[in-house]
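Missing here is one protein chain; the remaining ones are kept as they sit in the complex.
Order of writing sets the labels: A, B and C. Residues in every chain begin at 1.
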Amino acid sequence: MIIVMKPGASEDQVQHVVDLVRDFGLKEHVIHGTDRTVVACIGDKRHVDKSAIENASMVERVVPVLAPYKMASREVRGERTQIRVGPRQFPLGGRQVGIIAGPCSIESREQILLLADVAQKAGCIGLRGGAFKPRTSPYAFQGLREEGLKLLAEARARTGLAVFTEVMSIEQIPLVSELCDVLQIGARNMHNYALLEAVGKADKPVLLKRGLSATLEEFLLAAEYIINAGNEQVILCERGIRTFEDYVRNTLPLAVVPELNDKTHLPVVVDPSHGTGHAHLVPAMCRAAVAAGADGIILECHNDPEHASSDGAQSITPATLYELMPVLKRIAQAIDRDV
Amino acid sequence: MIIVMKPGASEDQVQHVVDLVRDFGLKEHVIHGTDRTVVACIGDKRHVDKSAIENASMVERVVPVLAPYKMASREVRGERTQIRVGPRQFPLGGRQVGIIAGPCSIESREQILLLADVAQKAGCIGLRGGAFKPRTSPYAFQGLREEGLKLLAEARARTGLAVFTEVMSIEQIPLVSELCDVLQIGARNMHNYALLEAVGKADKPVLLKRGLSATLEEFLLAAEYIINAGNEQVILCERGIRTFEDYVRNTLPLAVVPELNDKTHLPVVVDPSHGTGHAHLVPAMCRAAVAAGADGIILECHNDPEHASSDGAQSITPATLYELMPVLKRIAQAIDRDV
Amino acid sequence: MIIVMKPGASEDQVQHVVDLVRDFGLKEHVIHGTDRTVVACIGDKRHVDKSAIENASMVERVVPVLAPYKMASREVRGERTQIRVGPRQFPLGGRQVGIIAGPCSIESREQILLLADVAQKAGCIGLRGGAFKPRTSPYAFQGLREEGLKLLAEARARTGLAVFTEVMSIEQIPLVSELCDVLQIGARNMHNYALLEAVGKADKPVLLKRGLSATLEEFLLAAEYIINAGNEQVILCERGIRTFEDYVRNTLPLAVVPELNDKTHLPVVVDPSHGTGHAHLVPAMCRAAVAAGADGIILECHNDPEHASSDGAQSITPATLYELMPVLKRIAQAIDRDV
Partner (left out) sequence: MIIVMKPGASEDQVQHVVDLVRDFGLKEHVIHGTDRTVVACIGDKRHVDKSAIENASMVERVVPVLAPYKMASREVRGERTQIRVGPRQFPLGGRQVGIIAGPCSIESREQILLLADVAQKAGCIGLRGGAFKPRTSPYAFQGLREEGLKLLAEARARTGLAVFTEVMSIEQIPLVSELCDVLQIGARNMHNYALLEAVGKADKPVLLKRGLSATLEEFLLAAEYIINAGNEQVILCERGIRTFEDYVRNTLPLAVVPELNDKTHLPVVVDPSHGTGHAHLVPAMCRAAVAAGADGIILECHNDPEHASSDGAQSITPATLYELMPVLKRIAQAIDRDV
């Protein structure tokens, strides 16, 4: 931690800051520059809230030096983590890029089995489908719930695909863990710490979506909550952030992929469906995500998007998926990976 | 709902859209403009997801006409709602502006009683204090929990102040409802629909904080979740949004105050502590919020901010609070209200 | 400047950074922390681009300590600058808050004289009006140009109001300087450095609008360009920033007012018309701006907003202005100022 004093800070004011620093159990190092005095602190501790020092007289700002997350960082673990998902134990985070497709909501047995067959035939490694739906409006379709989970399990048994589904609250975890392969934490729940801790105690991999306005640091701290509670199988998922852009539902910031690869050992998956909100933009963003180095893609696919009970506007059709897969394969090969 | 077709849409393509519109139980009205055809739909229903129509061939975009919330809107209720809080039943949403002050976290009996006395002496109507703390980092202080709630209740008995505290999960609701006056939903939980429905069944007023990147519509839909579940006592709280600005923790968009007064009948409270993140900006933003027409202010105040266990940087001291209150009173009077 | 090394940086890598630091004519101070090494640099120079050091091997980031502006900062000048504007030499930046009103565009002699009379009668100190209009669309009304300036000068002679108008290019400066009192730099030109330097050589005060997505530092650096070229009479104007909010044209971040008062000695004016984009939000934001400590307000007023040739949606009527002024006066008095 570095504390920058305002110009004109007196010796007493600097000493007061030094005292506060020592209160925190740190050692100080005072540097008198030409314009300003700076107090560098040694023995930085991640778990102490030091912003309070900003309140001391004549302190201009406090600059943390350590990232506040630890177990998610490359400092702790140099090599990339591979997370095996589904009946076939596909290794997310390895050389091969995994594509996961499926509807936003599970709507019926026919629908989910049909789309599972599509995903399998296209060469996907996973099937996504929402059973519990977080909806912005209380009047919107809320999902098939338990029945949906059972249909997912049936689709899994039939195709061997890994099934991904969202858990919205703690009491859903046991059933979802029993019937599905990967517990998804939605963007709106990235800051739901009680839920993060609870999936941290589950024995299934967790796909953690970045919050709409979460910084990278907050995203990694959410992963840290899960790992800290005991579950190291965290898959990070970028699904777009909220900006002023109005031709998309969200802005998909793909630079996050190489940055996360630099900062963390966890696999990184991209969701170009929520990341754009419009089906016509999804194929290009899938291609870009693979080229940027994503370990996986999770996308929405629906056999009849015009009548989908949710997210129809961003769901691609099976025909588009079939066309897209060989292109993604060629792009992966261009960077020495595979789909 | 208005559906705008792309230029060059054929008769068949327009007819396909008309068929979809009828599938939704709506009546269409086709308008052929000079450049484009537009399909206006009559009998608009709030609870149908119509974005799927966007996926139909040659549709450019779908423009909703109705706001998706209803019970929170002025259309349903013309006059302002007043919500009575605390032992003295202070009416938030009336002529008088209510100031609520207190620490970010309850740290000890001495601290919370001291700050309750400060709040009372300063002329506040409420005391805030966190017992359960949502923290970005798993390593940060998580609150005194049940013990904190009991201390709040003690402070309430001693001073007659209304006590406000956050509920982070469903199982906390009964105890918080028993011991406190207002259930606070934090910004990070604004999209936690299970929690919204649960406080919607409680019999205490709810202070609902706007999410960091929530649109106004999403904010009002969150209120709608609570009202729809049976609890009409919702107080809206603006606490700052995430933008590119870097001299503040959040950007406080005060225009939300007159806009909410225009769109909804619910009381509006402003939190300038989270809304700026820095104690030196809080007094000016309190003044501005009252002048903009806020029904209340909720702010962080700490007797020793430099040693606060959380949010020290944005907590003002009792001395600053004492100085600020008469100024807020004069500003309120300048717009024919009072503090 | 503080250089933070990545964990595991070798002695050679640190030495390489030290060499770079010395290349810049700075003195280094190496601090070995528990997890990381930090290189603090003494003799920090504002005009050297040091971001390049970030490219050195194993550097994590470079944290500047000095603000890059100097002459706009309070470090250089402790007391507030007052800038006298118009025939009556009203001191912006003093105890009294100055209100400037007028149409977006000057449309006709009748219109501008009528609105000048309104502004004077309401107690404003200035008249605004665009003669040269920067328009997003090449097809939109571009202003009355020279003729407009002459009408402004006539309105000034008639009322004694200070006249404010935008300069969009260097060649307009002489004529505008001759006929008007304050040269306005629009938000879209805040980064037009050639224009900033040119008004820096003019002998009229400059009202500098913050760019739509400018940080505070960039805003003050734009002021620095003008001051550095010789013109110390810079009035800063906040006019709203671009965010995800969709109920407003721009988000008006009023915390900028106390922050600028803390960081700079220059007067600060707020434009709630562009800052919201909607007439129904303007009065509340005028009140809030005065309460937050603004030295002035510049707003759009039109006698027939429905037929205004630009910005009708955000222009208040004369009737609204007459009602608003005494309220602003009372709010100013509540904080020991006056209108």
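By definition in this document, a residue touches a chain if its C-beta (ideal position, glycine included) is under 8 Å from a C-beta of that chain, and two chains touch if they have at least 3 such contacts.
For clarity, every value in this text was computed on a predicted model and none was experimentally measured.
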Selected residue (touches chain absent from view) among C:R84, C:H191 or C:R337: C:H191
Per the touch definition above, residue among A:M1, A:V14, A:I99 or A:L281 touching the missing chain: A:L281
Where the missing chain touches chain C, by residue: 20, 23, 46-47, 49, 51-56, 68-69, 134-141, 168-170, 188-189, 191-194, 197, 212-213, 218, 221, 224-225, 228-229, 242, 278-279, 305-313, 315
Chain A residues that touch the omitted chain in the full complex: 213, 215-216, 241, 243-248, 251-259, 262, 275-276, 280-281, 283-285, 287-293, 327, 330-331, 333-335
Chain B residues that touch the omitted chain in the full complex: 2, 4, 7-8, 29, 31-36, 38, 40, 42-44, 63, 65-66, 75, 242-244, 246
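Quick note on the criterion: only the chains that are shown with their structure count from here on.
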Chain centre separation (chain A, chain C; CA means) in Å: 38
Approximate Å spacing (C-alpha centroids) for the pair chain A, chain B: 26
Whole-Å gap between the CA centroids of chain B and chain C: 30
Two or more partner chains touched - positions in chain C: 243-244, 246
